[in-house]
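The structure's right below; bear with me while I get my questions together.
A single protein chain has been omitted from the complex, and every remaining protein chain is retained in its original position.
And then chain A:
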Amino acid sequence: MLTMTNVKKIFRTDLVETHALKDFSLQVNEGEFVAVTGPSGSGKTTFLNIAGLLETFESGQYMLDGNDVSQLSDNARSKIRNQKIGFIFQGFNLLPDLNLFDNVDVPLRYRGWSASERKQRIEHALETVGLASRQKHLPSQLSGGQQQRVAIARALAGEPRFLLADEPTGNLDSKMAHSVMELLQDINQRGTTIVMVTHDPSLAAEAGRNIFVRDGQVSELHEVNTFADVVNG
């Protein structure tokens, strides 16, 4: 599904050059639920941005769904993001001026689907996350957990093959975090590949595979029960 080979990403300012990813290589298979962890500044979010085609990189190769997406144009990257990738953000990133229906509709409109098809998908997605009755509400009228559920509905409505979650429970209390994790596991069991960035070991433990990132490089762990040990030392 996702194969990165020797990906290098450097952030440059006038004074500083930061190597965010160094020869970063990783393979995620179709249907996997992978948790990416690591300390702050390790390169987790940079990996997520590159995996989600939100950022370009200096060198290396990135194959997504069998296609080399390393050198695509901005428009082509937008199209792939829209059609193949679903995003869940730590801060939910709902558009505050749009109600839930319109929020979920945002990526669908870029797909060029008809209004009736979009409506059907939006209602189904909101139903999946248990918020079908609140589609006319604004995000500000929902709790944090509910807003993240809307964000998940928005990510799911286009039926992406690949879901990227950036600290999806980072702004939620433990009860709501658990509820969101259950939802993600349910989505994964239905066949969607999920890559989740987190620095919460207990959440990572609920994923099928853990990837530990340090200094812009991958350290992979298959045994989730040893993950805490790796983080600690």
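Throughout what follows, contacts are C-beta pairs under 8 Å (C-beta built on N, C-alpha and C of every residue); 3 or more make two chains touch, one makes a residue touch a chain; residues count from 1.
We adopt the following convention: contacts and distances are computed from a predicted model.
Participant: Consult the UniProt record of the chain that does not appear here and report its protein name from "ABC transporter permease", "histidine kinase", "Formate hydrogenlyase subunit 4" or "Ubiquinone biosynthesis protein UbiU".
Facilitator: Hidden chain identified via UniProt as "ABC transporter permease".
Participant: Thinking of the whole complex, not just what is shown, which of A:Lys79, A:His137 or A:Arg161 touches the missing chain?
Facilitator: Candidates A:Lys79, A:His137 or A:Arg161; residue touching the omitted chain: A:Lys79.
Participant: Among A:Leu48, A:Val69, A:Met181 or A:Ile194, single out the residue that touches the unshown chain.
Facilitator: The single option touching the absent chain is A:Leu48.
Participant: What is the set of chain A residues that contact the non-displayed chain in the whole complex?
Facilitator: 45, 48-49, 52-55, 74-75, 78-79, 81-83, 87, 89-91, 93, 95-99, 102, 105-107, 109-112, 138, 154, 166
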